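Only a single protein chain was left out; the remaining protein chains are all shown in position.
Now for chain A:
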Amino acid sequence: MNRTSAPDRPAAQAAPAAWEELVTSALLGTDRRPPATGGPRRAAPVALLDAAALETVRRRAGLRAAPAVRRPDPAADDPRPALPAAAARRLALLLADRPGTGSGGRRGTSPDLKELLPQWLAAANGHGYAAPAESLPALLDAARGRTDLRPAALTFAGPRALWLARLNPDWRFALRAAPGGAAAPGPDTPERVRQVWEEGLFSERVALLSALRSRDAAAARELLVASWATERAEDRLMFLDSLRTGLYADDEPFLEAALSDRSRNVRATAAELLSALPASALARRMAARAGSCVSVDRTRDVPAIVVEAPLECDTSMERDGVVAKPPTGRGQRSWWLGQLVEAASLGSWSRRLGGRSPREIVALPVADGWQAELHAAWCRAAVRQDDAEWSRALLGAPSAPEAGGPGAVSLAERAKLLGTLATAERAEWVAGFIATHGLSEAFQLLGVCAVPWAGPLGRAVVDALDIARDAGSYPWSFSGVMGLAERCLDPAEAGRLEGLLAVPDESEDAAPGAGGYWAEAFQRLMTTLRLRATMSEELAPPRPSGP
């Protein structure tokens, strides 16, 4: 044991010469190199083995502890409370279920544990627990394989994981991912902020700016303004982009100035940010331009919107972020129109179009086939300006026939529009949509709904799955929605699934064996919901904490 760096290597320097001699003799053979210890009474190899046995036991018995090397600096304290014991065991189970170890295609009735890990981490972070130390290696390994897990996993893992990551090159990503440290919210004294901003690396500066922006929007902007003129163009673009968080009216003068920036990309981003502020001068200018293109024709029997797309894109439009050259295949004038309407303040349309509400405006017929272009631009504006009323109008009633078809508003756009609505309203709309149109188009829309799903939405999904089963299709046609349901359905709904677990008699038009597969899929759904309920109970603090 008197070996430091390589414990398996012989302690050559400490070994007495006698042992060295024995080894040499053994290596070369006693015929060529008779050992010095050989007596007259025994053959040379036996004498060598005798001596070597004695030496070996002597050497082993004489081992001494090695001198200690420098010990690592202790990891920073983690003041967060420890996980409840049951939750710690659950975590070990979730982490033991690695991807790629499943039984291949069919999923059977047991829950997909690795899909529950993100949820578990979010919940644990919500409670503010510290990760058990012995789970950190598995946690870091899991985060290494799945980038989507990293932020939550590293937050949960806390300072000790960073300490550990410094010792193992496999986990170096943890140090990169958390420049200021996930647990440390970044420098907080003004002097320190100033120092990092002036001397830090680009990535550190971006991280600093975003962190500061989410804490104190004005301070972040002022920091940026101070050094704006000296930043490189691509850096300016990234910094500007971080203002998207917490964008508000006070940002306008700075953004307005950035419209004259040397870099085209910076100008475009500034214009986009300004158009998201409905009260900004840019939004008003765009509204005036857009307004001159769109009007209501009262001369017809039924009032309709007529569109007169702009004839040219002048320099003032270009300064406000309008891109003059359309992408291949698009007409210049409709391209310009789209950009004007998209950036125009939505509030201006009511005045412009005869005092109508958004709902009435959207309901107006549009002459000469401009409807698709116009409505798409309004959708983009509603999303950008986060305007729930316009979104509601553009979404229409969920049960409307065109809501399910390839109407003017695509599913992707509808998903974005839903994002501007309050969670309850969003869930209700999607529930209505599913009730009318079924699940085949619902996946994207379900993705924007808050988890766990609200009651009506959950019921609509379960009912729709039941209908799909009765219609005789196979469950894997709905595997996407099934997977979402396992993760997002409120565990309280598990009871409602009981009736769906039985394997029904096969009807004539059903796909062969589908009933059994459905029962299996519902079984898995219910098991997963139960497991999620247990998981969240396990995470609940032992008794109400706080004052």
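Just so we're on the same page, contacts are C-beta pairs under 8 Å (C-beta built on N, C-alpha and C of every residue); 3 or more make two chains touch, one makes a residue touch a chain; residues count from 1.
Methods note: contacts and distances are computed from a predicted model.
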>> Name the omitted chain as UniProt records it, choosing among "SusD family protein", "SRPBCC family protein", "SWIM-type domain-containing protein" or "PadR family transcriptional regulator".
In response: "SWIM-type domain-containing protein"
> Thinking of the whole complex, not just what is shown, which of A:Leu28, A:Ala450 or A:Ala492 touches the missing chain?
Replying inline: A:Leu28
>> Just to verify: which one of A:Arg89, A:Arg215 or A:Arg264 makes contact with the chain not shown?
In response: A:Arg89
>> Considering the whole complex, not just the chains shown, which residues of chain A touch the missing one?
In response: 1, 3-10, 22-23, 26-32, 43-46, 48-50, 52-53, 55-57, 59-75, 85-86, 89-90, 92-93, 96-97, 101, 108-111, 113, 133-137, 160, 163-164, 167-168, 503, 520, 523-524, 526-528, 530-531, 534
